[in-house]
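All protein chains of the complex are present and in place, except for one that has been dropped.
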Amino acid sequence: MTRKTLNIGLIGSGFMGQAHADAFHRAGLLYRDLPLQPVLHTLADATAELAASAAARFGFAHSTGNWRTMLADPEIDVIDITTPNAMHFDMALEAIEAGKHVYCEKPLTVTLEDARRLRDAASARGVKTMVAFNNIKTPAALLAKKLIDRGDIGRLTRFRGWFDQGFFNDPEMPWSWRCSREQAGSGSLGDLGSHVVSVAQYLMGGVESVVGQEQTFFEARPAQGRGSGYGAAADASGARLKVENEDQFQALVSFTNGAGGIIESSRIAAGKVFGIYWEISGTEGTIVMDGERFNELKIARYSEPKHDRGFKTLLAGSQVEQFNGFFGFDFAGGGLGYFDVKVIEVHDLIHGIAGQERCFPDFAFGYENQRIIAAMEQSVAQRSRVTLGE
Amino acid sequence: MTRKTLNIGLIGSGFMGQAHADAFHRAGLLYRDLPLQPVLHTLADATAELAASAAARFGFAHSTGNWRTMLADPEIDVIDITTPNAMHFDMALEAIEAGKHVYCEKPLTVTLEDARRLRDAASARGVKTMVAFNNIKTPAALLAKKLIDRGDIGRLTRFRGWFDQGFFNDPEMPWSWRCSREQAGSGSLGDLGSHVVSVAQYLMGGVESVVGQEQTFFEARPAQGRGSGYGAAADASGARLKVENEDQFQALVSFTNGAGGIIESSRIAAGKVFGIYWEISGTEGTIVMDGERFNELKIARYSEPKHDRGFKTLLAGSQVEQFNGFFGFDFAGGGLGYFDVKVIEVHDLIHGIAGQERCFPDFAFGYENQRIIAAMEQSVAQRSRVTLGE
Amino acid sequence: MTRKTLNIGLIGSGFMGQAHADAFHRAGLLYRDLPLQPVLHTLADATAELAASAAARFGFAHSTGNWRTMLADPEIDVIDITTPNAMHFDMALEAIEAGKHVYCEKPLTVTLEDARRLRDAASARGVKTMVAFNNIKTPAALLAKKLIDRGDIGRLTRFRGWFDQGFFNDPEMPWSWRCSREQAGSGSLGDLGSHVVSVAQYLMGGVESVVGQEQTFFEARPAQGRGSGYGAAADASGARLKVENEDQFQALVSFTNGAGGIIESSRIAAGKVFGIYWEISGTEGTIVMDGERFNELKIARYSEPKHDRGFKTLLAGSQVEQFNGFFGFDFAGGGLGYFDVKVIEVHDLIHGIAGQERCFPDFAFGYENQRIIAAMEQSVAQRSRVTLGE
Partner (left out) sequence: MTRKTLNIGLIGSGFMGQAHADAFHRAGLLYRDLPLQPVLHTLADATAELAASAAARFGFAHSTGNWRTMLADPEIDVIDITTPNAMHFDMALEAIEAGKHVYCEKPLTVTLEDARRLRDAASARGVKTMVAFNNIKTPAALLAKKLIDRGDIGRLTRFRGWFDQGFFNDPEMPWSWRCSREQAGSGSLGDLGSHVVSVAQYLMGGVESVVGQEQTFFEARPAQGRGSGYGAAADASGARLKVENEDQFQALVSFTNGAGGIIESSRIAAGKVFGIYWEISGTEGTIVMDGERFNELKIARYSEPKHDRGFKTLLAGSQVEQFNGFFGFDFAGGGLGYFDVKVIEVHDLIHGIAGQERCFPDFAFGYENQRIIAAMEQSVAQRSRVTLGE
């Protein structure tokens, strides 16, 4: 193993920090052609004790209770941010200023203005950046991109996409920061809909205008007692707090290429767990990605003989470069999972850092994602269509 | 067989006229509890010859080249209209005035004002009416209604529905009256989207406001040579005519019950044939009707134990009264088809005529359907949300 | 309407008799190219009263309480038998001897020897015959035949098929003639498995040898109180009768073309309603017909480029001649149902009677079906493989 190393400084050791550590380790193991070997160098968390404990479990060589010390460490190449959203901005900005490459969980920032500043700072400083939009790193999304680019479905005419979950159907699910306009911004739109927007950006291109509407049905929730996230329990006192952002969102989207479409999200779609779906039509065909089957697509092509047309299930596999780290032979299907997609994401990050091109999706992409979402929110506020400028 | 007869006067002997004749005959055969026995009395078509030939094939006792003669015939109870859309208004109005019950293919009329006049005339004259919205007569739709009414999915929160077809993806598909704003009104919206609107009316209730957008990609089509409908061939001269209405449509819908939703239609969704889909969420569950499987639903219910939740496929059957004409025992599934749904529609027509209640869906329903569609079109024209009044 | 008539004499006015009457009427209406016009001439049932009542409802001109009078009526061309299995033999034999064409519900007879006699009698007398194996008249089966015949899946290698239902999972479902070895022969095999065998005969060809096994889990059932069929209720006394034939059956099949396969049936497959499935592989591809979706197939073809292979859903439609009676234009899908398949069956019967060729499937096919089933039963009895001779 003689490839040059890429030293990772990770901030945060929760579920997502763990997933990133796992992905870096596995990318180094699985991809033989990786231009740089990722090394789990330092883990930062809120206290030195927390950081040390997680560092031992994740396999980091060092740990710290102060993330800023990593910025000063010349050995560290990449700062990887997995902390709550509101902390992203300061960490990313200082990391950029320290000349580090930055890999940040989505959404990049809470406000659009902050995202713009990060985009510009990274550009000015010349560092590489990536926002962790994992739904455009699935084998299905990567394959769809190839099919569209080679013209299989002709000129694009329509996008239809949603991300539905049902966790908040429980009226006793406690209030959390996700219900706060200040801490989370929008509700299901920013949390779930942003993934759908990322797929639309990736496969459809720019957005010209949007018009949205939203609804909230669970208007107050119990104050939180103990635990957090999906494992949280309600406060025993019976106090209830107001839910400040929407349960579900629907938007019409007009793309700069002339196509139309809809984007939706819900956190109260009872029965849905990982309910992401997208469908793209063109003059010559239609591609469908359905549910949790992110290793496959359905495609119908008008170019086929009339009586032999139909939706064909294509298994994603060796058609997609990133797939080949997992199986060393010409293959398709085989069941990559959620965590494998994180490995693909890290693969792309490392190639982006080592190469001449931008990483994809970088902070400019993340900013654009938030700009589209902000336009959708603005449309709701003013009850009219909002056109995105340049 | 001692039940009283119901004499049918059918106008039109094309595909749909044939389907109606078939349905009346079969309803009389299959339903033992039918309050009136439908009799194929007279068939009217453009010429006496056409009418006579079709009458023989369909099993009508009489025929005529002049539909108005049927209005004067005191033996005829029901006028059944299956002619091109632009002819519906005069026929229906005169039939109402003659005191006949009227069964009319969708859409009721080309203009909203005409629909309103028919609604009011029928109400004033006290005759029974029905518009042939067959997508709310499928076993799936009838079962969904029962499940929603008994509270299985709680308070309704969202509707998602579309009807996609791909016939017009062929750029050589000739121009037809369907491409004419004057003869057809809107494009995919009126033709296909109106079915989705009918499902939303049936299962969700009233619409408070809408906002729509549309796109056209095939802007001109060859002038028509010979044949008609899906079997038409282009004119050999190469002349092309402008397509005046939209290929695809998307709308946001806000319902009077507070729910939100989207409604879409496309005639250029390559690969889709009978691509109708709808999904309804409530605070307690979600119901999905997918594709051509109109004998079944998927339902997820929040009320089930957490680790036993999931989407269950319910076969529609004996839970639905109208199903029981087809199989004489307690059953479900069994594969009812498109033509069987027409039999259910006729079953409901006959019960509606014989009973005290309105037929469902009557001309008031058809008018409301067109009012919603008109609001969607108006929204496109003025690029803003349109609120429907009382 | 100047085509020559074909006068039908139907025996039996139950569910299946009604379905046949419906199918004859509809075939006459829907198929413009039918060589003969079916006419509902006479209906026979157990008593003159029963027959008269059903004749009125079904649209027969005449009725009789004695089926033999129909054999003597020179106007009648076809005897259609829908009575219980044990009555088929006498009726069919006498009809043949009277020179009538015979259309008979499956299974042809209770014993193999009786089936052989009918086959030989029909051949000797030169009348046309058909056994009502409706699962080879679905659009899916007809399309599969075309695809296989044109070589889409290469040399056939394997058949996998079953028919599962779950009605008998109810331990309180009363004992019926279906549970009697004498009256019904085998249990799920003859009732349900025979359909799978018919598909195998149609699409795979001859059977060389079989080996079977069977199981019975509900060994006694309540004596029947009132009602019949799936609507029957148990006798209040609590008496139970022994179930004499198998609940479920599995067989290995070796075909004369060298392919292998399995055939299964069950009447206690809890949750299954119309659970028919078959799958055929060849050296070049695989075809799957799944569940109640008998309007479509899935096909994978090895001849496609490697990275573009996958299972494609083909909607059956205008590729299949018989489909075109239902929709008058080039179409596919559209949801034909169970009762429409009966219309296709009658279409083929009428063409068979009018043409030079045998009807398909005729009594020779029905005999072969029973010969295969008899070999499966024999295999169970002697616990060894049974080879079918010529």
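Per-chain residue numbering starts at 1, and chain names A, B and C are given in the order in which the chains are listed.
Note that in this section a residue touches a chain if its C-beta (ideal position, glycine included) is under 8 Å from a C-beta of that chain, and two chains touch if they have at least 3 such contacts.
Remember, predicted model here, so these are calculated numbers, not experimental data.
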| item | value |
| --- | --- |
| Candidate in contact with the missing chain, chosen from C:Ala259, C:Met289, C:Ala316 or C:Ile372 | C:Ala259 |
| Candidates C:Arg32, C:Arg68, C:Arg181 or C:Arg385 - the one touching the absent chain | C:Arg385 |
| Sole residue of C:Cys179, C:Val207, C:Ile276 or C:Ala300 that reaches the chain not shown, by the stated touch rule | C:Ala300 |
| Hidden partner interface residues of chain A, rising order | 1, 15, 18, 21-22, 25-26, 28-30, 32, 53, 56-59, 229-231, 273-274, 292-295, 315, 326-340 |
| Residue ranges of chain C at the interface with the undisplayed chain | 153-155, 157-158, 160, 162, 166, 169-170, 211-215, 217-218, 247-248, 250-252, 254, 258-262, 264, 266, 268-272, 281-286, 299-302, 309-311, 383-385 |
| Footprint left on chain B by the chain that the document does not show | 306-315, 317-319, 330, 332 |
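The rule is short, and it goes like this: only the chains that are shown with their structure count from here on.
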| item | value |
| --- | --- |
| Per Cα centroids, the chain farthest from chain A | C |
| Separation of mean Cα positions, chain B and chain A [Å, integer] | 42 |
| Separation of chain B from chain C, taking each centre as the mean of its C-alpha atoms, in whole Å | 34 |
| Interchain centroid distance [CA atoms averaged], chain A/chain C, Å | 54 |
| Chain A residues counted as touching two or more neighbouring chains | 309-311 |
